[in-house]
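Quick notes on the structure that follows.
One protein chain is absent from this view; the other protein chains keep their places.
Read from first to last, the chains carry the letters A, B and C; within each, the first residue is number 1.
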Amino acid sequence: MAGSGGFREECGIVGVWGHPEASNLAYLALYALQHRGQESAGVVSTDGSSLWVHKGMGLVSDVFDQQVLARLRGSGAIGHVRYSTTGATHLRNAQPFVVGHRGGGLAIAHNGNLVNAHLLREELEGRGSLFQSTMDTEVIVHLMAASSRPSTRERLVEALSQVKGSYSLVLLTERGLLAARDPHGFRPLVMGRRQEAVVIASETCALDLIEAEFLREVEPGEILEVDSRGLRGYKAFRAEKHQCVFELIYFARPDSQVFSRNVYQVRKAMGRALAREHAVDADMVVPIPDSGVPAAIGYSQESGIPFELGLVRNHYVGRTFIEPREQIRHFGVKVKLNPVRGFMEGKRVILVDDSIVRGTTSRKLVNLVRQAGASQVHVRISSPPTIGSCYYGIDTPTREELIASCRPVEEVRDFIGADSLGYLSLEGIREAVGGKAGEFCMACFTDDYPVEVPLEKPVHQLSLFQEM
Amino acid sequence: MAGSGGFREECGIVGVWGHPEASNLAYLALYALQHRGQESAGVVSTDGSSLWVHKGMGLVSDVFDQQVLARLRGSGAIGHVRYSTTGATHLRNAQPFVVGHRGGGLAIAHNGNLVNAHLLREELEGRGSLFQSTMDTEVIVHLMAASSRPSTRERLVEALSQVKGSYSLVLLTERGLLAARDPHGFRPLVMGRRQEAVVIASETCALDLIEAEFLREVEPGEILEVDSRGLRGYKAFRAEKHQCVFELIYFARPDSQVFSRNVYQVRKAMGRALAREHAVDADMVVPIPDSGVPAAIGYSQESGIPFELGLVRNHYVGRTFIEPREQIRHFGVKVKLNPVRGFMEGKRVILVDDSIVRGTTSRKLVNLVRQAGASQVHVRISSPPTIGSCYYGIDTPTREELIASCRPVEEVRDFIGADSLGYLSLEGIREAVGGKAGEFCMACFTDDYPVEVPLEKPVHQLSLFQEM
Amino acid sequence: MAGSGGFREECGIVGVWGHPEASNLAYLALYALQHRGQESAGVVSTDGSSLWVHKGMGLVSDVFDQQVLARLRGSGAIGHVRYSTTGATHLRNAQPFVVGHRGGGLAIAHNGNLVNAHLLREELEGRGSLFQSTMDTEVIVHLMAASSRPSTRERLVEALSQVKGSYSLVLLTERGLLAARDPHGFRPLVMGRRQEAVVIASETCALDLIEAEFLREVEPGEILEVDSRGLRGYKAFRAEKHQCVFELIYFARPDSQVFSRNVYQVRKAMGRALAREHAVDADMVVPIPDSGVPAAIGYSQESGIPFELGLVRNHYVGRTFIEPREQIRHFGVKVKLNPVRGFMEGKRVILVDDSIVRGTTSRKLVNLVRQAGASQVHVRISSPPTIGSCYYGIDTPTREELIASCRPVEEVRDFIGADSLGYLSLEGIREAVGGKAGEFCMACFTDDYPVEVPLEKPVHQLSLFQEM
Partner (left out) sequence: MAGSGGFREECGIVGVWGHPEASNLAYLALYALQHRGQESAGVVSTDGSSLWVHKGMGLVSDVFDQQVLARLRGSGAIGHVRYSTTGATHLRNAQPFVVGHRGGGLAIAHNGNLVNAHLLREELEGRGSLFQSTMDTEVIVHLMAASSRPSTRERLVEALSQVKGSYSLVLLTERGLLAARDPHGFRPLVMGRRQEAVVIASETCALDLIEAEFLREVEPGEILEVDSRGLRGYKAFRAEKHQCVFELIYFARPDSQVFSRNVYQVRKAMGRALAREHAVDADMVVPIPDSGVPAAIGYSQESGIPFELGLVRNHYVGRTFIEPREQIRHFGVKVKLNPVRGFMEGKRVILVDDSIVRGTTSRKLVNLVRQAGASQVHVRISSPPTIGSCYYGIDTPTREELIASCRPVEEVRDFIGADSLGYLSLEGIREAVGGKAGEFCMACFTDDYPVEVPLEKPVHQLSLFQEM
């Protein structure tokens, strides 16, 4: 169950150019991308002469209201939602990141992670650069500032040629909007149109909400530019596709098109493949809501075993749930999910989830289902065992915390208390995902990292100042 | 789709007696009952000498924190979540309602609606009673105060013998906890145990979360009393069951036991009956999430047509969504639900929902599914046409606003733009619900009201003071 | 220094009738009366058919804004500011107090203290009355409700005939405004006009701000009524004047007319009398700002010794000052007042204050002035030694805490570390105040209480419920 203390997406981004209510569209798009980050939200707009900025901690609906949106003037805008990886989260690190640069303003919103940011930062500080945040994103802007190239786009290209890692980004000045995706295409980025307006977003569900037509993906290595002269695409870097397979397994919304695939159907295909690889005689297929639902439907359809919503989710559980005091705490997963009692009495249940991270949540869920009377609990996971951390924009536990990193499947099964446990194979996932072999980054399953990660991470640098 | 500007539950209640962390348990139970009211929340506890009160506007998680819970001392507590029917919602009308009464404190939390409250209030005011709120609940306390009976329980019985309508309530003094359910049993009320502690709650999902064992329903017409002398039940009024069938159709959580029935299974049975009554040749069964899911599963299982999650819900849509300005507004249901594009291309889709209220939401959903490419859209509703308002504790539109109140099914079908439309019949719902005929209130389908509603409603009385 | 942890006024009130922006005027008047209570503020208005209520914790400027005022509709309004005597302050006890009563609304705002409230409450609860607050004010409303008299005014008279203690109050219904002052006239209450509108307020400074003309005091024992039939006064109770002399010494604003006297000039006269009674050779007269300023000016003018602002007040000290941690705390009075250094070097300083309560603040001030270099510090107090608590609407320490209650002046002088200490005599204050002997309550100086206080105060009654 990737979302429960496991894997977390770090960001969602949007860019709008050429619409009289650009900031409104950006706001709505962020609403649709809220699943990609719930900690801070921000929009920067431009009316051609100034940049207008609003950022805040919390959900999109907490950060924005009518008044704020009315003040975010102009026909260009970018936006960002963020989940931060550390406890020390604060407004200083909220995006879009805004600076004054060569007589104008420049705002940037970034989804991804630059693995050599600390090295570049050390170098830049040595040359006298001043950093205002601890975000890797800031490095890009400093590299742009150091460039002697004449245009913003060329400075962006020069900056990006020095960074390593993952980035899908949008960049706004008073004069135009730029979008860029790293050569590996780790994170998704799509382009659409709403009448004359160009819209860039992390996922197509954002386009759907604002009734923009999906045109195509921003290609790996491509840079898009849109301004008064129209929209241009540039092949800035040679593509070498390593798209994050976990976007398809868990992160992206099932109603999105991601990496030219329909997420819901890919997940169903994973469930079908799982049913073929790990068949078992049982009375019902029960998903872990909500991420396990499409795979469970696929499993049910392939196996013919009825699909049942045996675990019900409490939709009012937010990040603010207060655990009560000692004696009655440890409600954990129960606050979120409750089994339908009686109904599973004496039944053989297949529980379908997208992944197992630490194993503790899965153990509680298996236990819940047993307490609800199930005679057997068979766990089926619609991805291979997760054995490695991600360095390309996903917040993951360390390798040591990943239960499958050093234990055989049988031990995991015993730990979570299931009668049987089946993971989808690498072949199974490749088949479900389709396309050419090697187009996807599966480093967290294979330990084969497409971009090398510099060894030492001088963490002290990143905690220069702590804002409260 | 009962929840979209349609029917709304007005309250959830809980009572705990005999647990050292009573207020914590009450808080958790309210968390599980949050779907019954999202506007205000309150807990009153007692340590035997004082009542400790905390109420606030907003979700349970907004209103309470560790500090507040720590100050709600003692081993007895009651709690309440509320959805208010009018725009003028304010803290004054938040419950539990607390008064000083014969040298002690008295707190009451009420789910239901007293149809003769205004008449009783007029009479009480004429005799010199002072009202501090506009809640019908306050009438009960005044009638108790006017009673000359020696015990709190007897005063409560005397008060309840004068009111008409629906009530499931809990009442707390420094010395004990009382629970009462009206003779018709309109609203649910269950009893459980957690070790020595007695727990009363609107639904069993609240017992599940705090790991209390479900014992039985509080019977229609019954009064429970628990204090230092233990737990006693009294048959105070002769039962005449008219349990609200909409609790089973829509309001209660699917993982609850309500009216001695498993809600999930009843809803699936409704879906199965619906499939038998309104079969149609189609490619997929798609629920309106989340309330339509169990009926859709039932429909799919009975018909053999595959169940698909073709509409995806945005879980971050809260009550605070800000509609943007004129030009791009009217996103309405799109903010909440988005179809899985491509996947329904050229397909015949059966949309399953629990009810149609005004018809406007259904129309938008049918349109969304058509835009996503469906060649046919067949709407199936797991309850009969709603033709009457509720006076027993549910917030409903007026009769004039109910689309089915004065139009034949064909006109409704045309209004929502479906290829076909089928409602579950009265016989179908009775069969799905089971039990004796007449045990359920179906007034909103049949116009046959089990408790007469006094004609004139002197509204001015209820707007005596408006708090801001 | 009455205000520093010493004596505190409990309330200020206002009533407006016959002005299209009644709530705005009430709000402004409360602004002018803010010194009489800083803990909560409230306004209730009426448009003839409803009462509109807004109350909140904090200063008037925190509680109200344009939007709230716009919603407080109608041409009649009453308002209240409150300082509460206990730590457990909460919105429930904020005034105006509002109830539904005989088919209408009724709001009341009260300045004063009813010494037999607990006895009346016990009796009323015994007869079945329900109390919603712990305020003595609520008793008045219950007594009115119990009355069988036909008009609101007559019911008010009947209620007030049963209470003992102090009250200046305003009462609002949809149909009119009432004002009443107890027969002793303990607390001030004045009447003015702004064009057609009638304005009632605690002090004339409130009339000044809203440009209402001061007409006269509401007389002790008088009841005023204003409605569509105009303004009438009723001598409801025989007056027996015992006006609170501390209003003139400390509480009222110096720019107010109170008890038909100009407060600033009375205070100056006290200072002059003090100079005559306790002359001393010195270099400068320094007031404790702000309350000691008028008496110090009087002292300076009478003695010919120069007046100097030797202690400077920090105007930004609010109630929210956070004392830092252990090592550097105890800044106490230094946060509020700082001496002008150097300037007092080697000088003989006369410090003038209005009163000494516990003595601890005076001790710190004397010490501050010595540290600033003063060679002698002579303390002069513009009132007699305070030896008794107040039961008529002032929050005072207990008798035991009053330093002068059991110690001769020499001991007080030694405690505060002054070279000499002089209090104004009873004769001196009578002369400064003027008027007939016995017209003023001086119980806190003489221990001669004009209204008997029932012995036992059943405190438990008043802590029935604790709101957080």
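Definition applied: contacts are C-beta pairs under 8 Å (C-beta built on N, C-alpha and C of every residue); 3 or more make two chains touch, one makes a residue touch a chain.
A quick note: this is a predicted structure, and the numbers were derived from the prediction, not measured.
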| item | value |
| --- | --- |
| Visible chains in contact with the missing one | A, C |
| Which of C:T204, C:S355 or C:S389 contacts the chain that the document leaves out | C:T204 |
| Candidates C:W17, C:Y167, C:F307 or C:Y392 - the one touching the absent chain | C:F307 |
| Per the touch definition above, residue among A:Q132, A:S151 or A:T446 touching the missing chain | A:Q132 |
| Selected from C:L28, C:L156, C:M191 or C:V218 as touching the chain missing from the view | C:L28 |
| Touch residues of subunit C, complete complex, unshown partner | 20-21, 24-25, 27-28, 31-32, 34-35, 38, 59-62, 64-66, 69-70, 204-205, 208-210, 214, 253-255, 257, 262, 264-265, 290, 293-294, 297, 300-301, 306-309, 311-312, 314-318, 320-322, 324-325, 327-328, 331, 334-335, 338-343 |
| Residues in subunit A touching the chain absent from view | 44, 49-55, 68, 71-72, 91, 98-107, 122, 125-126, 128-132, 134, 141-142, 145-147, 460-461, 463-468 |
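Heads up, the rule we're going with is that only the chains that are shown with their structure count from here on.
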| item | value |
| --- | --- |
| Arrangement of touching chains [line / ring / star / complete / other] | line |
| Shared interface numbering between subunit B and subunit A [over half = same, under half = different] | same |
| Rounded Å distance, subunit B centre to subunit C centre (Cα mean) | 49 |
| Computed distance of Cα centres, subunit C from subunit A, in Å | 61 |
| Subunit A-subunit B separation of Cα centroids, rounded to whole Å | 36 |
| Residues of subunit A engaged with two or more neighbouring chains | none |
